[in-house]
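All protein chains but one are shown in place.
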Amino acid sequence: MSHNTFGHLFRVTTWGESHGPALGCVVDGCPPGIRFTHAEIQALMDKRKPGQSRFVTQRREDDVVKLLSGVMTDEDGETMISTGTPISMLIENTDQRSKDYGEIARSYRPGHADYAYDVKYGIRDYRGGGRSSARETAARVAAGALARKVVPGLKVRGALIQIGKHKINRANWDWDQVDQNPFFCPDAAMVPVWEDYLDQIRKAGSSIGAVVEVVAEGVPAGIGAPIYAKLDQDIASLLMSINAVKGVEIGDGFASAELSGEENADEMRMGNDGKPIFLSNHSGGILGGIATGEPVVARFAIKPTSSILSERQSIDADGRNVDVRTKGRHDPCVGIRAVPIGEAMIACAIADHYLRDRAQTGGRS
Amino acid sequence: MSHNTFGHLFRVTTWGESHGPALGCVVDGCPPGIRFTHAEIQALMDKRKPGQSRFVTQRREDDVVKLLSGVMTDEDGETMISTGTPISMLIENTDQRSKDYGEIARSYRPGHADYAYDVKYGIRDYRGGGRSSARETAARVAAGALARKVVPGLKVRGALIQIGKHKINRANWDWDQVDQNPFFCPDAAMVPVWEDYLDQIRKAGSSIGAVVEVVAEGVPAGIGAPIYAKLDQDIASLLMSINAVKGVEIGDGFASAELSGEENADEMRMGNDGKPIFLSNHSGGILGGIATGEPVVARFAIKPTSSILSERQSIDADGRNVDVRTKGRHDPCVGIRAVPIGEAMIACAIADHYLRDRAQTGGRS
Amino acid sequence: MSHNTFGHLFRVTTWGESHGPALGCVVDGCPPGIRFTHAEIQALMDKRKPGQSRFVTQRREDDVVKLLSGVMTDEDGETMISTGTPISMLIENTDQRSKDYGEIARSYRPGHADYAYDVKYGIRDYRGGGRSSARETAARVAAGALARKVVPGLKVRGALIQIGKHKINRANWDWDQVDQNPFFCPDAAMVPVWEDYLDQIRKAGSSIGAVVEVVAEGVPAGIGAPIYAKLDQDIASLLMSINAVKGVEIGDGFASAELSGEENADEMRMGNDGKPIFLSNHSGGILGGIATGEPVVARFAIKPTSSILSERQSIDADGRNVDVRTKGRHDPCVGIRAVPIGEAMIACAIADHYLRDRAQTGGRS
Partner (left out) sequence: MSHNTFGHLFRVTTWGESHGPALGCVVDGCPPGIRFTHAEIQALMDKRKPGQSRFVTQRREDDVVKLLSGVMTDEDGETMISTGTPISMLIENTDQRSKDYGEIARSYRPGHADYAYDVKYGIRDYRGGGRSSARETAARVAAGALARKVVPGLKVRGALIQIGKHKINRANWDWDQVDQNPFFCPDAAMVPVWEDYLDQIRKAGSSIGAVVEVVAEGVPAGIGAPIYAKLDQDIASLLMSINAVKGVEIGDGFASAELSGEENADEMRMGNDGKPIFLSNHSGGILGGIATGEPVVARFAIKPTSSILSERQSIDADGRNVDVRTKGRHDPCVGIRAVPIGEAMIACAIADHYLRDRAQTGGRS
């Protein structure tokens, strides 16, 4: 709805700038009785946290989530139970390096929102990107951690499948590999390639784009809606809302353009257990906007980090030509840390539709 | 918000099934004083209308839009002026061929929403796809015709750039060609290739996917918002809401994954007229979710029509294995008629953000 | 959300002017499988219909509701079943008396929206009040007819309890009387008093205010929410949205101001059947914004019709002083026809909260 809120029934409002005292979110509409631990949230936060390897920004943030409302602690002193009231979560900013922002306060960094932002608002918190900083996504991951709990049996996993021109070999896909390397890479053979490649880019002060794939299993068949609340529509919307994302695909995505109707049809048969089986999943688990029960598969492309050491031509707020190079701590490939964010967005979309389906159809699906 | 409404301030609610008496939309939030003629709406409707060539469905619909509210007629007896109240538009269904739906009433057509729809609602208007029919998009085009008028100077144009493996040569791009052939193809050299190719597909009772590109010029710099109301996010959402769309790109899209930060930077300089100039437009006119003033460029992939003559394996509502072939009048490439629909969706997204910007910043951009 | 839509999950969008070809509404979010007949809707429409007695406007409208989408007809050929898609309902305007609007097109009728409307929009359909006409409420009654069906066991009834200074004797309250007189009056003894009184007012070309009370039984305990979606809040909002309403009360309403905490407490005991019993209902069936299961009781005050025959001082659109008297067909007491409208609004609010509760808590209440 509004500019800093997403979701209709599982509603998340985020707030905060990169260099303010804190950032956070309010999750409204979480059903009562959802059980989770602080450790479960924190484990997901840690996947996105900066400073985890030499391939991501060296900013150091603990990203500890404080829960301020909407939960009671169970008798074990550890499990939290949602009460149905809004859950406010706060994350302090601790590593706001004091530096001279004089230059970029006035100059527009190419590829960043600086120019467009100034045109819109006429005032801009330039420190660390302000509201446009990717630090905002910490709040998304926290909200996504709750969303995963709302839908029984939901499992959402993401992986990085391409950096620059280097794509994984899908035949090597192994989910167990994803947490074994700093790239969330499911193809063990690709890891050393990416390491070498990113080291070069990092040392050159350059950056590179990437592609992330997220797969959600256990999505109840029937959630979604046929027209303007297609499940894939809301997934596309939320993935595109992640900083630096420029493309989104569901199922076969752009490859569908080259398929015939015969090839693209996901044929069905009744299984031995009396349940319908899909013989393929070109649709990525969604037909006509509604989940089929097959895994939901989405991909998104992330452009290279705009903060690079090479000088680029730009202008400043006074309308003068300037050359800008962006010093500081940056991710050479923001796609890496986009993996847990993509997971969070998809978990939130599914949780929202799960509740919406319960409203309209009584959750018959 | 709800399942059949999109937009926040330029709000469109559509209704209607393929085989009911009519379909239509209500456009709420249109500013007062917007002037347009019925002929202007109808010209856009005609672009989407079935039966225009042998490459689209042979269903015959006039698709005449009746305006039922929200406008007054000017003294010339022709120009309509919006009054600021909801504009209700109605399109009658006239060519609902009476046929026996007995078979598909129970069988789930592969690739269609039939199965997912039944799981969700437990009741389904199977005639012509019911609510999931692409006839719903007629209402979108009517709404889009108004949206184009809301933003002064806005120009939104689309083209088909790929059918199957056959992609246009972008060096040949000529907007004037687009209305000269039945494909909305901007590359004259590609037209005969597509004709032959689609004739084969049509005769085989098969179908094929496609890619559409839409370019919006005159988008005011500053519209959009940095977090969950990114202009590209809402464009992605609305494009993905079109039937059969499986992928969406903004600017360089998935190709961004292969770019370095140096390549991707849209550098700027002050122009001779004292206005900022972008030296490239990798971003597709949107940075950090906010319009830069450059042309907004979006692409979307459409899967092949699921209705094909070849038998495909499926199940029916009683859980029996069946083989389904879909007779009747179908588009061999739904991508063709998706061009005006994509234009409409982008016009609506831009109109909505134009009004939202006016609310928050007073339209300073 | 938007200006012509209400409800969050049972969403109603109305459109249409008094003197256009038609008016109507789109009901979005109605669950699938709701069964109703056209006659049931029409019976409620007839309660609001003009021309039913000499005490209401003599405009003659059939107010026949056409259902254009969202339903299938059952095998009996009569019962309609909602499919879960938007239900579009249309009511034609048939008695638009052709008259010279020259005068009031420019003059602002005191007590009407004319002046404020022109300030806002700068353009106004002055014929019959345009969008501000009470004819818009026909669409509300149609939507309310569906809303009543959404909540199993819901019974919503209204009555007129005061005209001018003449209040009913609550000791005489008899619901069976309500349909026996042209005033929806539950007190048989008051009917002749009101007849004489309104005849005088009518003959004098004057008008008078009134108070309506609506009681909803069968409201599931637990619907509503503690903060900004209080059930009474949404009832107040929708009642205040009815033309000419100037006050709303829930339960004891303004009389609560004179009560002590001891008097106001709705004490409870367990009933013999093991269910909780409230010993009184000062709260009007809502505590802390949530339904208690007791009857929901709401009242609203309607100001006198602003259209009167006596001249009143005003100005015109050119800033000149003018004296205005409003000829034509008017209700001497708009409160009468407000009864079915109030019922409809409360039915819609309850249906909406019923679905919202189902979303958040699984409908455990």
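We call the chains A, B and C, going by the order they appear; numbering starts again at 1 in every chain.
The rule is short, and it goes like this: a contact is a pair of C-beta atoms (placed from the backbone, for glycine too) under 8 Å apart; a residue touches a chain by one contact, two chains touch by 3 or more.
Computed from a predicted model, the values in this text were never measured in an experiment.
Enquirer: Among C:Asp63, C:Asp187, C:Asp234 or C:Glu343, which residue is in touch with the absent chain?
Expert: C:Asp234
Enquirer: Which listed residue (C:Leu90, C:Ala210 or C:Ala344) would be found touching the missing chain in the intact complex?
Expert: Answer from the full complex: C:Ala210 touches the omitted chain.
Enquirer: For the chain left off this view, which of C:Phe55, C:Tyr117, C:Phe183 or C:Tyr354 is in contact with it?
Expert: Checking each option in C:Phe55, C:Tyr117, C:Phe183 or C:Tyr354, the one touching the absent chain turns out to be C:Tyr117.
Enquirer: Footprint of the hidden chain on chain B, which residues?
Expert: 1, 9, 29, 31-32, 84-85, 226, 355-356, 358-363
Enquirer: Using the touch rule from the top, list residues of chain A that touch the missing partner.
Expert: Residues 1-5, 8-9, 11, 13-17, 20-24, 26, 28-29, 32-33, 66, 68-70, 72, 81, 83-88, 90, 120-125, 130-131 of chain A touch the chain absent from view.
Enquirer: Take the complete complex as the reference. Which residues in chain C touch the chain that isn't displayed?
Expert: Residues touching the hidden chain, for chain C, are 1-6, 8, 14, 108, 110-113, 115-117, 119-122, 131-132, 136, 162-165, 201, 206-211, 221-230, 232-241, 243, 246-270, 274, 276, 279, 282-284, 286-293, 301-308, 310, 312-315, 319-321, 335, 356-357, 360-361, 364-365.
FYI, only the chains that are shown with their structure count from here on.
Enquirer: Point out which chain occupies the most central position, where each centre is the mean of Cα atoms.
Expert: Centroid comparison flags B as closest.
Enquirer: Which chain's mean C-alpha position is the greatest distance from chain C's?
Expert: Between chain C and the rest, the longest centre separation is with A.
Enquirer: Averaging only over C-alpha atoms, locate the centres of chain A and chain C and give their separation in whole Å.
Expert: Each chain's C-alpha centroid was found; their separation is 45 Å.
Enquirer: Can you check how far apart chain A and chain B are, centre to centre, with Cα atoms defining each centre and the answer in Å?
Expert: Taking the average C-alpha coordinate of chain A and of chain B, the gap between them is 26 Å.
Enquirer: In whole angstrom, what separates the CA-based centres of chain B and chain C?
Expert: 38
Enquirer: Which residues belonging to chain A are in contact with no fewer than two other chains?
Expert: In chain A, the residues touching two or more other chains are 1, 226, 356, 360-361.
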